[in-house]
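Yeah, one chain of the complex is gone here, protein chain that is, but the others are all in their spots.
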Amino acid sequence: MSETPSLLEVLYEPVVRRALAEDLGRAGDVTTDAIVPASLPGRAVVVARAAGRVAGLEPALFAFRLLDQDCRADVCLADGSDAAAGQAIAHVNARARALLTGERTALNLLGRLSGIATATRDVVARLEGLKARVVDTRKTTPGLRALEKYAVRVGGGSNHRYGLDDAVLVKDNHLALAGGIAEAVRRVRKSGGHMLKLEVEVETLAQLDEALALGVDAVLLDNMDLETLREAVRRARGRALTEASGGIRPDTVRAVAETGVELVSIGWLTHSAPALDVALDVVA
Amino acid sequence: MSETPSLLEVLYEPVVRRALAEDLGRAGDVTTDAIVPASLPGRAVVVARAAGRVAGLEPALFAFRLLDQDCRADVCLADGSDAAAGQAIAHVNARARALLTGERTALNLLGRLSGIATATRDVVARLEGLKARVVDTRKTTPGLRALEKYAVRVGGGSNHRYGLDDAVLVKDNHLALAGGIAEAVRRVRKSGGHMLKLEVEVETLAQLDEALALGVDAVLLDNMDLETLREAVRRARGRALTEASGGIRPDTVRAVAETGVELVSIGWLTHSAPALDVALDVVA
Amino acid sequence: MSETPSLLEVLYEPVVRRALAEDLGRAGDVTTDAIVPASLPGRAVVVARAAGRVAGLEPALFAFRLLDQDCRADVCLADGSDAAAGQAIAHVNARARALLTGERTALNLLGRLSGIATATRDVVARLEGLKARVVDTRKTTPGLRALEKYAVRVGGGSNHRYGLDDAVLVKDNHLALAGGIAEAVRRVRKSGGHMLKLEVEVETLAQLDEALALGVDAVLLDNMDLETLREAVRRARGRALTEASGGIRPDTVRAVAETGVELVSIGWLTHSAPALDVALDVVA
Amino acid sequence: MSETPSLLEVLYEPVVRRALAEDLGRAGDVTTDAIVPASLPGRAVVVARAAGRVAGLEPALFAFRLLDQDCRADVCLADGSDAAAGQAIAHVNARARALLTGERTALNLLGRLSGIATATRDVVARLEGLKARVVDTRKTTPGLRALEKYAVRVGGGSNHRYGLDDAVLVKDNHLALAGGIAEAVRRVRKSGGHMLKLEVEVETLAQLDEALALGVDAVLLDNMDLETLREAVRRARGRALTEASGGIRPDTVRAVAETGVELVSIGWLTHSAPALDVALDVVA
Amino acid sequence: MSETPSLLEVLYEPVVRRALAEDLGRAGDVTTDAIVPASLPGRAVVVARAAGRVAGLEPALFAFRLLDQDCRADVCLADGSDAAAGQAIAHVNARARALLTGERTALNLLGRLSGIATATRDVVARLEGLKARVVDTRKTTPGLRALEKYAVRVGGGSNHRYGLDDAVLVKDNHLALAGGIAEAVRRVRKSGGHMLKLEVEVETLAQLDEALALGVDAVLLDNMDLETLREAVRRARGRALTEASGGIRPDTVRAVAETGVELVSIGWLTHSAPALDVALDVVA
Partner (left out) sequence: MSETPSLLEVLYEPVVRRALAEDLGRAGDVTTDAIVPASLPGRAVVVARAAGRVAGLEPALFAFRLLDQDCRADVCLADGSDAAAGQAIAHVNARARALLTGERTALNLLGRLSGIATATRDVVARLEGLKARVVDTRKTTPGLRALEKYAVRVGGGSNHRYGLDDAVLVKDNHLALAGGIAEAVRRVRKSGGHMLKLEVEVETLAQLDEALALGVDAVLLDNMDLETLREAVRRARGRALTEASGGIRPDTVRAVAETGVELVSIGWLTHSAPALDVALDVVA
């Protein structure tokens, strides 16, 4: 059985079409069209310039397929593989024009998603031996959420909710407007679907106790110092899933996880992880 | 006259709609809809959590407008302003639901674009006293190219071409397939529009001489060591615009610019600059 | 606080635009354009021809707004209200052309959604005094899922998952391919997000026991006879949410609910409930 | 020659894509992706759970094709066939994931369209021996008009106009605003295209006489009692096509048709016909 | 009552948005954005450089509205008016940037549609005193059919069918594949909707007689010499509408119409009529 998460073409197709259209503009690749004959066959290799975890190879290759439906690719390092610097990720056979014209679209997708997968993998590695899981947030790039959350899974992380509609997360602003946790939870339970989990953000141990007494599914422990966090985890054990959040970075994540918290959510993975350096070398 | 670059709503509208739709999913904000009454008015402030240059405020606020057309905003720090940590960027009056539901979409846009503007501003600052200009590349986030290039301008940088169709850039792969610079340039001139500039990527001084002899508009000096770059700039002076490229990072940019090169292009600005930390505080 | 579920214009707008475009075709309303002067003001009343619960008034009125942005409506019976036969639901003031041209689009939406709300209300009423909740399924009209699930809520029902991605539901086909409940649940827990609930479909008490032992969130008790269902509910009490499913119709729902099951899911509500008869009377 | 109406893929493709996207959401089928290996082949049979006329098989199968382009289907009962309860409609070979993920989209389409075809067939059967034809209305599901009108044809019915632009139908509201039939018809003839038929709705015999004197193509006899209807048909014979309309249901349709009216239009066929019960059984 | 045909904004909006997007590209109007301050108000006049009939003013002005929602226009010559060379068509007040940026989109629409209206008007004028009507064809510009057919109406012409679905037109290729007129008409009557008119293309008087005997609604008399055409019209009088077609140009149209034929269809009106010269003068 496949252990690597997979991607549905029907889901990523509009993203790749949009990205390619953005690069082609109205007139297409004026340089390549002028220089390279339409029928010339080509061969190229997608290469990792730096070490990292591959993610997004399928949508990247799809850019070439949109330009040449006879395009064929031999994949050396599928999504979830770790590439060394200089290693080939895939060999692509297509018309030379398709390779040159699709290059930037393909690499922009592959570089960004592999960058996220690599960052996630590295954070996960820092938690070795601990039971805490690394989870993402909704702080993703506009238009790329599903792909970026996929990349987090490829990196070994887990996904928090995908949007505002697939789980209930009561945050500080909600509490302020509802007049407290109990009333907020009452309103949610009155209207909400039974298949949606309910998580409440708490900032103090008193809030935590109130949330736990209400039987919520999960508590988001926001910006607590390590000692408070440890106590919160102790109180919630067996009663609700615990999640630590708030400005956690790669170098602080282990200390947070050592409190025993079950989930550590890190916005940095998707809003600020650097792209992986990938390139396309055409074999003339 | 306005010195700040401006944005056309008709251009960014589909990006913001797509981002909002991605967050709303099918059912919308189930938490807010359950907790916050539909008619409750609200007030919030967009705040910079870290210091940086503001970019993308208009599309960010547009997310709230899509949710409440009566939304009004008082802008404290328009695009191009430098915010200190903790400083208010804008005050927003809208129905409370619109504020909570639009928050993440607005902040994701504002944080990413301000991150790029801030990174560009910082790189530009490193070149103080030099005449070199900082330019971007096509290594942008799929679907966000126009907005990211706008953010580069807000940061004080200049834009390279927007896509494959608005300028001719002959790269190494083209040269390989065409059999040399002269033939590639001949083909381009035969087919290309007279309003498109022609730039050729060169890796050696010999290639540079060939390109200069052909009267190209610009030369992209790729991955040259500083000494070679200096000589290249000397030879090209008055004959073609010079651009240095290839893995240039904030800490190496000044040395490159001191060679006298006119343009320094940096992919890092758009593919790897970290987001600016921005937040929305609802005034209960 | 509003107790009626509400709808986001940004979510229903594409549905209404599509429906209107489908009716207008290429040439628009050739009859009205020929007969009614462009500037003639008009007034009409939306009327319930039969008794029922109103749902979808906002998207219905939006059809008129697309044709005349100065259109104003006075709502007599908002979503969630029960209309008697002949009762006015809303008065609409707009250019006469907009009223005649938008009529069918508006009524088709309002009639269908009110039909679902009415059917749901009637089923909910049959369960008076019982604690069971009526829930919908994914057996909705292609393109209208979010609106139809909204109508179920307006009728007093609750929503099951909105799609394949916002909850895990392991069905018989999954079990067959995975080789049993335990392995299926193991695989789901390995890959799934922590914010997704997990429900397993079971057809026998033995399967039920296996699912309960695995600690799933909910069990879908499929096509069980009432006696078996009663026993299943007894075993699951306090361990997992129980849902009865499988060809349940309005006239059988109470007997099912009397087994003590917590949720009764009824596909009929969305795939076969008749439309409510609504009309538009123009006041000449 | 094919006697079954046929469907153009290019017309139904957006409907199926939209329906599938609606079910997949952002993350796709999280259950199936976790449990079923990506490469596992599968085989399933589409089955009629109840007796009825098949309609919409092609768009239904297209849902599987969007998920696996190598999907192949053997059709047992094409559109227009009558299925007995339990009978196989088609066998589908595709990757197991495609079968499970596409199931609901395919069945929702097939069930709804077959429901309409079945209802139409049953109404047509009630008119055996009479010359009256069963026709549909514009009271269709938003977004599905072309498919639903196709299903009416598959059921043996005929189509009234597809929208506001492909025929002229002067209704009571138009008459009120124009000041009478003669003036309304004059305006239509002045502006309308010569290829559009002209039908006028009349409620009394006096109105009928006026319309017939103007030489209209068809008269819509609205809500007339049977005796009046019979007289109206007698007067219109040979002068205009006659159509009866207004709350006609399966159990009243024969009496209406026995008046000799040529067309009986029934909104119920598309706005309230129950879905046909269809299922997908995966062959493990 | 308005005698001028009117246009629905909801129908032309996508055409104007697409045209504007095509001109703006990714970066918008780089010239105007650099030179004209964002807040500078402006005023301009839309002028006819040559004499002609105005058509398409509303969609043209909509381009400015997309760029500045506060744009206001004073219309001097609405659609259907005849402009002299140099005459003002409308005065537009908007931000100066909106005027300059929207100019080409607005003028391209107005020029093309006014060109068609003018050509139609001129052809209609040639038929003065005759009863024949000028009608268009489906030989329209891809993407602009509804607007171009509207322009024909503004010019005083009438519309033939809008597409393949709103009337039946049996042409020579159909006859060849069906094996004759009688069989083709039989097939159409068996499947077709009762609200669709039926026209048959005939090339000989024998074919005409066959079609008339079948009681078709209209006959398209294709490429007949004037004498044959005259005889065809004589035979068809009172039995079917007659339409002459086939390479008719402005200078041959009167002779054709003098045969007594009721409709003269001219593809040239939409596929080859020159644009009207219109301009925008900014009042500095």
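In order of appearance the chains are A, B, C, D and E, and numbering begins at 1 in each one.
By our rule, contacts are C-beta pairs under 8 Å (C-beta built on N, C-alpha and C of every residue); 3 or more make two chains touch, one makes a residue touch a chain.
Just so it is clear, the structure is predicted and the values come from calculations on it, not from any experiment.
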item: Shown chains touched by the chain that is not drawn here; value: A, B, C, D, E
item: Residue touching the undisplayed chain, where the options are E:90, E:168 or E:256; value: E:168
item: Among E:61, E:123, E:144 or E:240, the residue in touch with the chain that has been omitted; value: E:144
item: Option from E:5, E:80, E:115 or E:157 whose C-beta touches the chain left out; value: E:115
item: Residue of D:104, D:121 or D:149 in touch with the missing chain, whole complex considered; value: D:149
item: Absent-chain interface as seen on subunit D, which is shown; value: 1-2, 5-6, 8, 10-11, 145-146, 149, 159, 162-163, 166
item: Contacts of subunit A with the absent chain, listed as residue ranges; value: 17, 20-21, 24-28, 33, 37-39, 66-67, 101
item: Absent chain, residues of subunit C that touch it; value: 22, 25-26
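Keep in mind that, in the parts below, only the chains that are shown with their structure count from here on.
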item: Subunit B onto subunit C, rotation angle from CA fit, given as a multiple of 5 degrees; value: 120
item: Copy pair subunit B, subunit E: interface residue numbering same or different (half cut); value: different
item: Distance between chain centroids, defined by C-alpha means - subunit C, subunit D (Å); value: 22
item: For subunit D, residues that touch 2 or more chains besides their own; value: 22, 24-28, 33, 101, 162, 165-166, 187, 191, 193, 196
